[in-house]
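Quick one: this structure, given as structure tokens, is what I'll be asking you about.
Rather than the whole complex, this shows some of its chains in their spots.
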Amino acid sequence: MPRVTADASNGGSSLERIRSSFERQGLMRTLGATLDLIEPGHVVIVLRPSAAISQQHGFVHAGAVTAIADSAAGYAALTLMQPGIGVLSTEFKINLLAPATGDRIIARGRVIKAGRTLTVAQSEVFAQTNGEEKLIALLTATLMAVGARDGIVD
Amino acid sequence: MPRVTADASNGGSSLERIRSSFERQGLMRTLGATLDLIEPGHVVIVLRPSAAISQQHGFVHAGAVTAIADSAAGYAALTLMQPGIGVLSTEFKINLLAPATGDRIIARGRVIKAGRTLTVAQSEVFAQTNGEEKLIALLTATLMAVGARDGIVD
Amino acid sequence: MPRVTADASNGGSSLERIRSSFERQGLMRTLGATLDLIEPGHVVIVLRPSAAISQQHGFVHAGAVTAIADSAAGYAALTLMQPGIGVLSTEFKINLLAPATGDRIIARGRVIKAGRTLTVAQSEVFAQTNGEEKLIALLTATLMAVGARDGIVD
């Protein structure tokens, strides 16, 4: 169950939007990712390393690390959108700083700049081993606001 | 079975290296991705859209698109490495140009510049629908050559 | 004088728009950059190496290479915009593949995907020495369409 902080700016509804949207992301379920925190402008997603999401050396695959980092950045942006407005990732860049291995992989997404059309968010990804965290990746994403006329909301 | 072109530069062994490495990528199996082509400096990986790899609107999740695009770029680089030298992605950037939907998602990775320490590769990702292809994403990656002293080869 | 190809899509006016806009870019004049080609979706900008645009080892500074690559990508996008609509760079990524040195540095910008709100363009940058060209950098940019209400056109 994600920890939640009330979001005065949109009446607390963003919790439900994001939880419901996350549950519809089949890939998050397939990877075994979980929502750990939802706050205005800040979302945390967690992954547990396993052979099912590995690359050839046994580390978590960069694609799985990127998937939770992108989703954390996107949902961080979504927490700041008005009802009826969703977001799509238009591009992102990730630097892979160290192998993704440990007990948990934790992506913390935060909004850097919220705009009417474009929002920029970053995710820091940490590998947690015996309670200690190490920064293993840094993602910067541009999200575009989209609405009902685009057929896309949550 | 991937189509293969003989690789004079390293005695054709890169086919086996890459096939074997790909089979050890648990994430590729989990996503249902397949190797479709291995040539010197060029690797193609294919994904079939399904609910298991979707985002919240039913399209293929950017994380899954990125995973095959990153692997295709990395394996394209690996085809040009000497035996005993592997590659690791150090960073990549992807532009998501259109929703990932259709019959097949095809990532074509190519080496742009091969270097002793760093290799730059790009993957173009296409969505194929009724035999027609549309460019949906463009990834640029930097791969670092790593060897036995790093504990990493294939 | 830039070579120009008639642009049926907007009555050939994009030549004048781009030439006039380029002349207002003080930085291009300061760097000594020149417009070499304007076609629909394709713009070429050229720089001559000199001490005034160098980095500490005597090569052309990455900032100068980036400046012409970004402008070439942006103007390539602008050639496809309707009158009254301009573009702004929202982000770009550049891979620096080899030192920028030689007789001329040539940035060739091309549109990859034109959209209503966002356009993605790439610039390949070549160093030309004794008539031979070598790829030295690759830039991918996202341009946002902006209009009169934003106070920005050409």
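The first chain written gets the first letter, and so on, giving A, B and C; residue counts start at 1 in each chain.
Everything that follows uses one rule, which is that a residue touches a chain if its C-beta (ideal position, glycine included) is under 8 Å from a C-beta of that chain, and two chains touch if they have at least 3 such contacts.
Predicted model, so just to flag it, every value in this text is computed and none were measured.
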Query: Once every copy is counted, not just the 3 shown, what does the total come to?
result: 4
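FYI, only the chains that are shown with their structure count from here on.
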Chain pair, most C-beta pairs within the contact cut-off: A-B
Message: As a quick test, compute the distance in whole Å between the mean CA positions of chain B and chain C.
response: 30
Task: Indicate the residues of chain B shared as contacts by at least two other chains.
output: 93, 95
Field: Of all residues in chain A, those that touch chain B in their complex
entry: 21-22, 24-31, 50-57, 61-64, 66-68, 70-71, 88-96, 152, 154
Message: Per the contact definition, I'd like the list of chain A residues that touch chain C in the complex.
response: 90-91, 93, 117-118, 120, 142, 144
Interface residues, chain C side, partner chain B - complex: 93, 95, 97-98, 112-113, 120, 122, 135, 138, 140, 142
